[in-house]
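Sending over a structure as structure tokens; questions will come in a sec.
All protein chains but one are shown in place.
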Amino acid sequence: MKYVTTIDDKEFTVEIIDERHISINDKMMEVDFQSISGQPVYSMVIDGKSYEAYVYEGEDDWQVLLLGRQYPVKVEDEREKRLKSAAGGKAQAGGEFQLKSPMPGLVVAVPVEEGQPVEKGQVLVILESMKMQNELKSPRAGKVERIKVKAGESVEQKQTLLSVV
Amino acid sequence: MKYVTTIDDKEFTVEIIDERHISINDKMMEVDFQSISGQPVYSMVIDGKSYEAYVYEGEDDWQVLLLGRQYPVKVEDEREKRLKSAAGGKAQAGGEFQLKSPMPGLVVAVPVEEGQPVEKGQVLVILESMKMQNELKSPRAGKVERIKVKAGESVEQKQTLLSVV
Amino acid sequence: MFKKILVANRGEIAVRILRACREFGIPTVAIFSEADRNALHVRYADEAYLLGPAPSRESYLRADKIIDIARKCGADAIHPGYGFLAEREAFAAACMDAGITFIGPKPSAIAAMGDKMTARNTVMAASVPVVPGTEGKGGMTDDDLLAFAPKIGFPLLIKASAGGGGKGMREVASLEEMPALLASARREAESAFGDGNVYLEKLVEGARHIEIQILADQYGNAIYLGERDCSIQRRHQKLIEEAPSPFMDEELRQKMGTVAVKAAQSVEYVNAGTIEFLVDKDKNFYFLEMNTRLQVEHPVTELVTGVDIVAEQIRIARGRQLSYKQEDVHLRGHAIECRVNAEDPYNGFLPSTGLVTLSIVPTGPGVRVDTSVYSGIEISPFYDPMIAKLIVWGETRGQAILRMRRALEEYRIVGVRTNIPFHQTMMDSPRFMGGQYDTRFVEERFSMPELDEERVMHHPEIAAAFATLVAHHEAQRSSEFVMRNERDTSNWKWVGRWERLHR
Partner (left out) sequence: MFKKILVANRGEIAVRILRACREFGIPTVAIFSEADRNALHVRYADEAYLLGPAPSRESYLRADKIIDIARKCGADAIHPGYGFLAEREAFAAACMDAGITFIGPKPSAIAAMGDKMTARNTVMAASVPVVPGTEGKGGMTDDDLLAFAPKIGFPLLIKASAGGGGKGMREVASLEEMPALLASARREAESAFGDGNVYLEKLVEGARHIEIQILADQYGNAIYLGERDCSIQRRHQKLIEEAPSPFMDEELRQKMGTVAVKAAQSVEYVNAGTIEFLVDKDKNFYFLEMNTRLQVEHPVTELVTGVDIVAEQIRIARGRQLSYKQEDVHLRGHAIECRVNAEDPYNGFLPSTGLVTLSIVPTGPGVRVDTSVYSGIEISPFYDPMIAKLIVWGETRGQAILRMRRALEEYRIVGVRTNIPFHQTMMDSPRFMGGQYDTRFVEERFSMPELDEERVMHHPEIAAAFATLVAHHEAQRSSEFVMRNERDTSNWKWVGRWERLHR
């Protein structure tokens, strides 16, 4: 099984050869890969080097926390990737951004209105959790739409609060 | 639901009234009972006192390890117990004792033979595990039968080694 | 000794206090909210009573209920920990009225030091230097504060009168932005302390936050246990503390220690307390406030002095003389504390909640962990995000930093995100290693390297291998879900066992 794995603009071709071997950019390596306690913490002994990392699944990538550093990693099946790029590359660039609540909490304020243009970094919602007020900011410029909460409401984790289009 | 619970020769009538209440010997108590991390370690707050115990299932009893002391506890459904004692009491006293391996290991020696009479405390099997030689002794006097292992064999945990009748 | 001590708190500090009581052989009482039934403090106490629903106002801030529980169960002393009711004069007074010993200072001392403005006036009268600010009586209106601000000059700080820990604190660069910041500071102060009063203070630039730990008994004996450097802060929340301060010398230590004892004596202080100072680069120091309670970061002082501060608090409250004289206090080695918060350093330090499915704490020589977290506990959104304190001791500051690095790398928490990578980055930072930092360091000169534009990756191919192997495995599992029968023949032996166990 062959994958194209990307970190920032670095691309690696990773092939899973068998249970004990992978190749990275055609360099064959011996690998012993284990989950720790059935959790998303993994121990990997690769060509004699011992590493351990948390691997979290993101929206469309993986976050690998390794030796105190976090790496955003995109993994694509090589065949799929080839098909996709043949079909015209990135489809959803610049789509709708849905602001989801990163944690359960209480909405303190929604200092924007529907239809209002916002800058990148502008505060969209103030959420109180763990006794702290947390500002949720817009990741890009755009226009606010579909505000689904108001001040005083409790929200669940991952609940959609509003959209920026 | 009513139970007759016995520790040594002390008998307690324990009634499970609802999720929050039990009675012990007709004394009503408020109880909040929780498993810790889904493990056989339990936290019980009973009339304001906080206790924690390991509860292990034995062959025909429960072993409760509480504040550094272990209690062998027998729990019987009151109705069943009544029926059983009406039917004539203890049925299996003095039955066959099956010596089971308490751990995986290597049989070093079986210093008894089939048909041989043994005393209580006499060594039946010597088993090596964790670099220690462990003597498995007879819990009562009787006669050895059905020896199923010999020196040099590896055994699994709970594997039956021999019987004393 | 006391017959029974009620610990009016939760989390790691409740556990810390319960341990001290147990080590005295004193029976203990825990209190808990509905969110905390499985918390370690409930499990470790001899008795435990439910207070009410999760929000603090309905549970840990219910002074009336707590005193009622203490009375009913026969507790003759209450330890308040930090936060919640620890610095409420009324609570200390109510304990006294109920005939229960409050393990802390007298209500009058709490009152004098608890209102930051009164505190400043009191210590000024004892000729302790203070930071310029609104020194009037409490309860100034927004209009008053806006009028006074230009006299102090910008930048300045809005601070909660009842506060601490950076809650309700705002930095103000200009008069224009001040009204909005006043409103949000009051809102946060109201929510955290039940008191929306705020005051203003000059912002000392390039300052270090250095505090002196005090112990005082009922017989007028008072000593200082050296200093703690708490300059590594973010949004005025302390994140890393160390003792001794790499900035300090013995002469300054003695000078500040003596002034701190004087400040404590100005309010006839009894029990453990901390005098916080700002120290500028020329080693001028200004009284900031006094915390009339046990401090989060007390362990670093314990590790370098050998004094068990909580045990000493209990002895003092019982009417004993101090176990130590000033000349018995010697600093040995170096200690560092990292506050482990359930916050994601890669996502604006937003709080993270959830079920902790695995917790492996670092152990071994020179490592202490004060925590209330274990595999299987839920981190709820109701309370402070600090879930553990990782504290190390070393013969030298260098050894302590190296030890902290290995301990941070060993620490495993799954289920919530933590700021451990922040601490790892800090321990690798040349400025931290050199002791070259002030209270603005984190915000002005520090960032997570991954979030830099020009980031340098150390092990990209290893990260790629991890992600690919996990992704591959997940894909295999999905397809196995379709071809169910083949599941048990999966190559990936690491899937099987744990799942079978918990099936």
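Here the chain labels run A, B and C in written order, and each chain numbers its own residues starting at 1.
The rule is short, and it goes like this: a residue touches a chain if its C-beta (ideal position, glycine included) is under 8 Å from a C-beta of that chain, and two chains touch if they have at least 3 such contacts.
As the structure is a computational prediction, the values presented were derived from the model and not from experiment.
Touched by the hidden chain within the whole complex are the displayed chains A, B, C. Checked against the full complex, the one of C:S245, C:T371, C:N419 or C:T439 touching the unshown chain is C:T371. Touching residues on chain C toward the chain that is not drawn are 15-16, 19-20, 22-25, 44, 299, 302, 306, 308, 332-333, 355, 357-361, 363-371, 374-376, 395, 399, 402-403, 405-406, 409-410, 497-499, 501-503. If you put the missing chain back, the residues of chain A touching it would be 32, 34, 36-39, 43, 45, 48-50, 52. In the full complex, chain B makes contact with the omitted chain through residues 1, 3, 5, 7-8, 10, 12, 14, 16, 18-19, 22, 24-25, 29, 31, 33-42, 44, 46, 49, 51, 53-55, 57, 62-71, 73, 75, 77, 102-105, 108, 128-137, 157.
In this text, only the chains that are shown with their structure count from here on.
Of all chains, the one whose CA centroid is most distant from that of chain C is B. Rounded to a whole number, the gap between the C-alpha centres of chain A and chain C is 31 angstrom. Mean C-alpha positions place chain B and chain C at a centre distance of 47 Å.
Our note on geometry: chain A versus chain B, Cα centroid distance of 51 Å, whole angstroms.
Along chain C, residues 502 each make contact with two or more other chains.
Residue positions of chain A touching 2 or more other chains: none.
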